[in-house]
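Note sheet for the following structure.
Every protein chain of the complex appears in place save one, which is left out.
To keep things simple, chains are lettered A, B and C as they appear, and every chain counts its residues starting from 1.
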Amino acid sequence: MTLRVGVIGTGAIGQDHIRRITNTLSGAKIVAVADVNVEHAHAVVKNEKIDANIYGNGHDLIQAAEVDAVLVTAWGPAHEEFVVASIKAGKPVFCEKPLAPTADACLRIVEAEVTHGKQLVQVGYMRRYDEGYRALKKVVDSGKIGEPLMVHCAHRAPSVSNFSGDMAITDAFVHEIDVLRWLLNDDYVTAQVILPRNTRLAGKGLQDPHIVLLETKKGIRIDTEIFVNCQYGYDIQCQIVGETGTANLPEPSSVLLRSEAKLSTEILTDWKERFIESYDVELQEWIHSTVKGEMNGPSAWDGYVQAVTADACVKAKQTGQIVPISLPDRPAFYDKNQFYEFSVVR
Amino acid sequence: MTLRVGVIGTGAIGQDHIRRITNTLSGAKIVAVADVNVEHAHAVVKNEKIDANIYGNGHDLIQAAEVDAVLVTAWGPAHEEFVVASIKAGKPVFCEKPLAPTADACLRIVEAEVTHGKQLVQVGYMRRYDEGYRALKKVVDSGKIGEPLMVHCAHRAPSVSNFSGDMAITDAFVHEIDVLRWLLNDDYVTAQVILPRNTRLAGKGLQDPHIVLLETKKGIRIDTEIFVNCQYGYDIQCQIVGETGTANLPEPSSVLLRSEAKLSTEILTDWKERFIESYDVELQEWIHSTVKGEMNGPSAWDGYVQAVTADACVKAKQTGQIVPISLPDRPAFYDKNQFYEFSVVR
Amino acid sequence: MTLRVGVIGTGAIGQDHIRRITNTLSGAKIVAVADVNVEHAHAVVKNEKIDANIYGNGHDLIQAAEVDAVLVTAWGPAHEEFVVASIKAGKPVFCEKPLAPTADACLRIVEAEVTHGKQLVQVGYMRRYDEGYRALKKVVDSGKIGEPLMVHCAHRAPSVSNFSGDMAITDAFVHEIDVLRWLLNDDYVTAQVILPRNTRLAGKGLQDPHIVLLETKKGIRIDTEIFVNCQYGYDIQCQIVGETGTANLPEPSSVLLRSEAKLSTEILTDWKERFIESYDVELQEWIHSTVKGEMNGPSAWDGYVQAVTADACVKAKQTGQIVPISLPDRPAFYDKNQFYEFSVVR
Partner (left out) sequence: MTLRVGVIGTGAIGQDHIRRITNTLSGAKIVAVADVNVEHAHAVVKNEKIDANIYGNGHDLIQAAEVDAVLVTAWGPAHEEFVVASIKAGKPVFCEKPLAPTADACLRIVEAEVTHGKQLVQVGYMRRYDEGYRALKKVVDSGKIGEPLMVHCAHRAPSVSNFSGDMAITDAFVHEIDVLRWLLNDDYVTAQVILPRNTRLAGKGLQDPHIVLLETKKGIRIDTEIFVNCQYGYDIQCQIVGETGTANLPEPSSVLLRSEAKLSTEILTDWKERFIESYDVELQEWIHSTVKGEMNGPSAWDGYVQAVTADACVKAKQTGQIVPISLPDRPAFYDKNQFYEFSVVR
């Protein structure tokens, strides 16, 4: 069976997913695209040489008989309505992150899904599909380093032209928020944000770097340096310190060079390259799972928790205080696959 | 357009390719399988849940109208007849290595292809599709290390139960023979084999390790240690020494562990894991190229050169002499894509 | 000229220094030893085969005409009296850390030295003499990574049998307190201590690990994990994050082993091995400097700052608060060689 996918939103990430499903992945095809800018949708369909119906409205696409599953890549404020409509239509929906712009909107999606009674929503946190993070989780779960006690992370980018305000948290750190919960199988209880000496190389008025401290229910302490104008590269570090050892996220594989008095490997500079393969794996697994009637990626609940945690971090930054993170109890509905085990890891 | 592929030979590697094309890759489907053991072919088709015609004879499959392209995974001695038949039928054919058991047989395939007038044959040397070798080639081609002067390689496996005679050359070293020509864009002129002190951990009567020395037309000197009972892991090493620097094949990516007084990464122990992704890339690129009417993987000529070189190495081992490697001139027919450039590298 | 050294205190560290000066270093000899246990002093002199006068009282040794310089390796509570007496006698004195058990006692030593008018005291913080820390300081001072913004450290030991209360700070973290000021050429303004999930492998009632957060005058933020029952090894990590790059304290040099499916280097398990060479360098430089009438190692002021900072960290741990660190202005007396530049670095 080939999964027939409809895509709402034909911007850059929408086009990436269309190409991915058409040229690289197995088991799905794009049968419909929607965009408020219908001409743009036409251009994309033509450009990608796909045979897809075109809709000027996401809701029409969701209702279309030829669409088995929905991929939401519209802008953030439109996510809620399309995800909720997909749920109501009983169609599996993959929604790019963030699930919705506010925690309240995320919670409404959770409630819609619980009411519907069947899990249909996956949120696009692709790091869980990265080979490196999966290898790291495998080590942690194996008990090789004992129970985790601390996590030291760095999230560095060479420079950002478009960051302002709290985007270091809301656009960058959100990835750590999601992937660390998954790695540790734990939830957060407090957040604190430290503002180090500012680099002179950030845009005017922008605080950079930040250090975010999170505490989990089990008492694990996480420190994450977020430094988005670090100049030297796009560099994601994660070290888990357990009772008997430590485990580091693997460095991306690279040619070892001896040249000009240096023994060196390359550091990536473009974030797109770092997780490019995880996008493929993420969608491929979504396709295979959806065809089997399963849903085991990041859930609507995960999207909600991410939103609540990010809000707490922003508040911690603004107040300088240690901010509690409180969540309602997780609906039992999500128990089964909240922290799913991926089936195959190299 | 979906490429309709027929598979001749439903043993382990044949089944792997069937699964790969069915579940992982894009743009092709298995429409026919053939095996001298028809019952086995039936079982495979049933087991893999594919909708494919079954033939008891490879030639019937080659002639079948529903088959656009042929994948030969039969045992070695049958390669020649099926590859030549595919050529005569004008159908693209992917043949697992070795192209044929003898250099003469390989040459007959080359001649058939030249006579036919259009390049149709690709041989299954998957290392050219390995991300690491591609990154290494990119560095070499970039000029970062200057002109290559020497290459130091190691081809190590933890143990082999089934090796005898010259299989260290004919089953293991053949991969280096192919991939180093491609890396260096050069051909071999002499071979010498050195027999070091034997490990006590090899099977009775088996020489292990070997060191093979190759000299290229440009004067580049290659030394390769082949050690198939090295115990500790499956470990493929390649260092290219150029005029201004050296470049090493990347180590497979792995979690860095601090544990039990060691800072360590894992070494693979199963050769299947080491190049598993390159099989996917190899077949995916073959599918995409074939659909476009192009052929740019390892050619029949490459298969022939591999056979001639392996013969010289075996002779060098047996005689202890430096053995010249002489080849007829390469037919101009193969000029275009002999050393093709892959289009996309991370 | 050979520097004639008198040693007060013939315990383990005293004997180490006696052997060091006698068998390894150049330019000094042990001419006198003192211990409240005179018999023990006799035994040490005999055992080490040195020709030294023996005193039952440190003050007599300080006054002895044959003694050019004093080495204080008595227990902590006796440091103040012997260091002050050496100052009053106008004799250079090397005092093992801590300079004195309380900040007030350290300040009295500072005041005695200022009153005396010539700098005579060096405190035994040997990390400043470690080849790795020196190479790291050289990189930082070179500007290669820009202005430092953050420092991430780990201070890990396999296990401790004798730790209680706040010793993670007062016995372990004191080394970071000293060496980071020197590395950054900066002073501390606040301290915060975080108590992560406790390892089950520490002694009963012992909190382990700790994370100490320090803020410097320049706004640099330092986080140090102190984990003294980490099981896997004695492991000192330090990464300085600057505006344009990061620099890590080198790992100790080690054979790279491929064995049992692991690519590994050894991690030390005994702290004595980690800094053994820095003790040699420390004393050798002290001897050479002292002979030249100079004093350029860690000063009495540095010893005082260390004590004040450790007190603040202990208070931060006990209160859970961010604790300010306030110091009187540094006497101009210490300006010259406070952050001296070492003359030779590999």
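Remarks
Note that contacts are C-beta pairs under 8 Å (C-beta built on N, C-alpha and C of every residue); 3 or more make two chains touch, one makes a residue touch a chain.
As the structure is a prediction and not an experimental result, all values here were calculated from the model.
Remark: the absent chain touches shown chains A, B, C in the intact complex. Contact with the chain not shown here comes from a single listed residue; of B:K218, B:K272 or B:K292, that residue is B:K218.
Only one of C:N23, C:N37, C:N57 or C:S164 touches the absent chain when the whole complex is considered: C:N23.
Although one chain is not displayed, chain A still touches it through residues 232-233, 235, 251, 258-269. Interface residues of chain B with the unshown chain, by the touch rule above, are 146-150, 152, 154, 194, 196-201, 209, 211, 213, 218-221, 223, 225, 227, 230-232, 241, 243-246. On the side of chain C, touch with the chain left out of the figure occurs at residues 22-27, 131-132, 135-136, 138-139, 144-145, 244-260, 265, 273, 276, 284, 288, 346.
Going forward, only the chains that are shown with their structure count from here on.
In this structure chain B contacts its sequence twin chain C using mostly the same residue numbers, the overlap exceeding half. Superposition angle, chain A onto chain C, using Cα atoms only: 180 degrees, a multiple of 5 between 0 and 180.
Centre-to-centre separation between chain A and chain B, using Cα means, comes to 37 Å.
Once the centre of each chain is set as its mean CA position, chain A and chain C turn out to be 45 Å apart.
Work out the mean CA point of chain B and of chain C, and you get 59 Å between them. Each of the following residues of chain B touches two or more other chains: 251, 258-260, 265.
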